[in-house]
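Removed from the display is one protein chain of the complex; every other protein chain stays in position.
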Amino acid sequence: MDADALRDHLVAELGDAVEPEVSYGTLTVTVAPGEWRRVAELARRGPDLVCNFFDFLCGVDEEADGIAVVLHVYSTSHRHHLQIRTVVPRDGGHVPTVSDLWAGADWHERETAELFGVGFDGHPNLAKLLLPEEFEGFPLRKEFALLTREAKPWPGAKEPGE
Amino acid sequence: MPALKGVGLLKGLGVTLKTMTRPAATRQYPHVKPDLPARSRGVIALIEENCTVCMLCARECPDWCIYIDSHKEQVAPKEGGRARTRNLLDRFAIDFALCMYCGICVEVCPFDALHWSPEFEYAEHQIEKLTHEMDTLRTWAYSVPAPDPLEEGAIEPKEIESARKAREAVAAKAAAAAEQARAAAPPVPAPAAAATQPAAATTTGAAAGTATTTPTAAAPTPVAGDAAPAASAGAAGAGTTTAAARPADVEVEPGIDQATYDRLLAAGESDRTARAKAKAAYMRRAKAEARAAQAAGATEPAPAPAAPAEAAAPTQVPAGEGAPAAEPASVETPAAATAAPETAPPAPSAVGTPEGAEPAADARDPDARSPEGDPTASGTAAEVVAPGAAAAQADAEHLEIEVDQETYDRLIEAGEPERTARAKAKAAYARKLRAAQRDGGGAGS
Amino acid sequence: MATELGQQGGAAFQAADGTGVGIIVRDKADRELHTQDMTLNVGPQHPATHGVLRVLVTLDGEMIEDAQPVIGYMHRSFEKLAEYRDYRQIIALVNRHDWVSSICNELGVALVVERQMDLEVPERATWIRMLMAEWTRVLNHLMFVGSYPLELGAITPMFYAFREREEIQALMEWITGGRLHLTYCRVGGLKQDLPRGAIQMSRDLVPRMRERLKEYEDLVLGNEIFAARTKGIGVLPADVACSYGVSGALLQAAGVPEDSRKTEPYLFYDQVEFDVPTGRNGDSYDRYATLLARIRESLRIIEQVNERIPPGPVNVKLPKVVRAPQGHAYVRTEAPLGQLSYYMVSHNEKTPWRFKMRTPSFNNVSSLPYLLKGTLLPDMIAVMGSMFFIVGDIDR
Partner (left out) sequence: MIDAARDLLDNYWVLMPVKVLAVLAIFLTFPLVVGYMEHKVMAHMQARLGPMEAGRFHGVLQLVADGIKFVQKESIIPKAADKWVFALAPAVALIPAILVFGFIPYGPDLVPIRSDVGLFVTLALSSVSVIGVLMAAWSSANKYSLMGGIRAAAQLIAYELPLVLAAAAVAMQAGSADLAVIVERQGWWGYIVGPLVIGFFVYGTAALAELTRPPFDMPVADSELVFGHLTEYTGLRFAFFLLTEYAGIVSQSAIAATLFLGGWKGPFLDGPWWLAAKVLALSFVVIWARSTYPRLREDQLQSFAWLRLVPVSLALLLVVGFLKVYEVGI
């Protein structure tokens, strides 16, 4: 299915629960956190969807809106991409895990949890993946400044002749 | 279980045995230096006279590893114009411990001040030493190669195209002139032309200097974007004449340069080394003198460059290459420029010591590049020697030309590898040159 | 002692074509001799982890009860760094996560920005990108073609691979000036055109590489010991592979002909002929064979690209400051190690708002616990080596 057909299909299946958007050929459906699991299950098991290939799951800092969680899956049989997106609050935001649907989501959820501070309910082991255990903060949030750039003045900040 | 059918095992043995009979792929690196392509990203070279302190490189650098200090200076108006300010570079340093060799700074530099040199042997024991300051960066410029020509079907950059066309016209003219000259003059000619030539080129070089401030113009160095065509055009234009015009090597009686010998002995060198080096120094001097005498005998004395001993005139400046490098401004005096023989006569004052035999690559003089530059103020014949030209020459005669011989000898004696010694001697040379300029020219900061 | 225990309790796994035995399951309750499990840290500094991957294994003799990869030792926060860099700088940055396939990494960035800016890249640039990407693929695959036998104890293929790589790298260095981090792609085209003679050199290299590939087949693939060590070892079934998001040679070895060059062609991959090699068993042997086959296909593509590079510019004129418009874009490319996708959210600034790198090794290696459970320690090496990962590509 191409992105438009996929959108129509999803809208027919899920109705108002999804907010579809086709961006540069990729369909993204935005859902409420409560619908996350249902849409993911449909993507995985729906006979017309069969998104069996796990691409990635990541967070996006949406500032005041919260943290967006983006799940990208692909179907090797139907050859279509589907991006599922939901926005959770900055503090204590959480969505159900999809690591039982796609084994690969395990590490991606752990990564998103440590980098964005999003919880994944039902995840078997939400320990830190990339960062050391004692690390504090959520580095990929916008309020977390890049220390290397803070520590050193920018040599290009000077004006010519200064 | 291993199904030892054996065929695969024997085949494998065959492959290794076959390889054993073939020459190895090993390159014996410290003994055999790699032949690196022109685009090799070895180290970043700075031609500081091209730098206008625009800060672009420092701003675009992803690693923030370029440090630039500068100050503003009022320039006296040339003739009734308004006084202008310009930025003068105080410090330009690249921290190669931080640099990730992406080449963005070289790419964004609008004035061709930064170039890649394939030199790569500058490892240090202390990390601070990897911060190369201006003088070190300047020395790398001598090893910047001419860029490769582009693949067929590539679109030539506009500036290169126009430069190439101009050069072709010049080359054609030069060829015609050379043809004429050959018909008219005896085959071992042109020290005459050579002697007068550098002076002529001086003016054009300074004129070209005006062009360097715009990125599109061919910069006064062959390392700029159009250098390859420049080199080839130089070869095309001057090739025929240079071959004929190169004075035959002069014969001199072997002897020993007593001063050098004494100095080396005092420096603690073994008698044998000192003697050998002193002999070499003597031969160099004697040959230079003989050539000068030859040149003087063949023609009117050259407009003797009254150069300070430190910033002496070049011995073997390929004027044929220097001139096209100063394109396109030198188009006005093209025939002369291109017809100049490869070996310009040495200035009499240059002959004493080996150190004297260095080109005063005075193109670095701010005056030579600044719009207000007065050609006469810096008027030694050496002015036109674009550093790149010197670099091109370096392959043939590097020791005499651009290396501080004293430093070089000292370092070699101290047991440093030849390459390090050469690099450091280059740096020493550059420092000396700058000091001389500050003392003598006074045009700098 | 250890191995005898393993044989006693283990059930043999036979590959579909009847060769090879790997021991994949065992029942602890059957054990008569009571032993104590041993925890072994393989890595982070261990010869087989090429880089700093650490695998925490629980051993019963030489049998692996549990294996947990511990990653992050080389985490350099690329995604955060990218938010502080403009697109050209990102290109210089991303060729470092998988340090043996720099052009393929750069390409993805260029493509995602171009997609978002709606840029038309000149044809010549696209063909040259393909040429470079395929040579990079060969370079990358050669690395693993050499290193995998090394992990199984055969030293020689590594040197051969580096001999071959050196020849290709000479071409790359001539073209780009770099050896590892080429930084050759730019948004809207390339840094500069090829030097004269580069296409001819590329033409000359192809038959030479083909000839050398034969040596690997004789020396490694045909070797009975190699087959015994790899057949039936580390079997990754297609459905499991997909669910982990495993891609590249690993997925193809499992029999899934998934290759975005074929299924969702980017550049001009739809204009050249090539096949997607697939394996049958999804074991280590198939993965290695697939890797060799992929080199052959790349050489095929290079052969066609060599003849098809049209004259013209290699760059489009861009504004001084490149800004990708508001929105988000996703680009998927087939990097040598597998599917590399970039997901970029832009707020119409000089730098991306969010730059997600979905690197192939991350997903591929996340399937390690599945593969390692119940294998022998030597097989762990055989499995890990055939995962063809780069630690920088896992940790980013």
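Descriptive notes on the structure:
Chains: A, B and C, in written order; residue numbering restarts at 1 for each.
The rule is short, and it goes like this: contacts are C-beta pairs under 8 Å (C-beta built on N, C-alpha and C of every residue); 3 or more make two chains touch, one makes a residue touch a chain.
Not measured: the values here are computed from a predicted model.
Though it is not drawn, the left-out chain touches B, C in the full complex.
Taking the complete complex into account, C:T156 is the one of C:Q68, C:T156 or C:T351 that touches the chain left out. Here the missing chain is touched by one residue of C:A329, C:I381 or C:I394, and it is C:I381.
Within the entire complex, the positions of subunit B that touch the omitted partner chain are 1-2, 4, 9, 12-13, 15-17, 19-20, 22, 24-26, 28.
Of the residues in subunit C, those that touch the hidden partner chain are 1-4, 6-7, 23, 38, 40, 46-48, 62, 149-156, 159-160, 163, 219-220, 223, 225-226, 228-229, 376-381, 385.
As a working rule, only the chains that are shown with their structure count from here on.
Separation between the centroids of subunit A and subunit B, computed from CA atoms only, is 56 Å.
With centres defined as mean CA coordinates, subunit C is found 44 Å away from subunit B. The distance from the centre of subunit A to the centre of subunit C, each centre being the mean of the chain's C-alpha atoms, comes to 24 Å.
Within subunit C, no positions touching two or more other chains are listed. Across the assembly, subunit B contributes residues 60 that each touch 2 or more other chains. The part of subunit B that touches subunit C in the complex is made up of residues 1-9, 11-12, 14-16, 19, 25, 36-41, 60, 62, 100-104, 107, 116, 148-155. Partner subunit B is touched in their complex by these residues of subunit A: 152, 154-156, 158-162. Interface of subunit B with subunit A (complex): residues 52-55, 58-61, 64-72, 85, 87.
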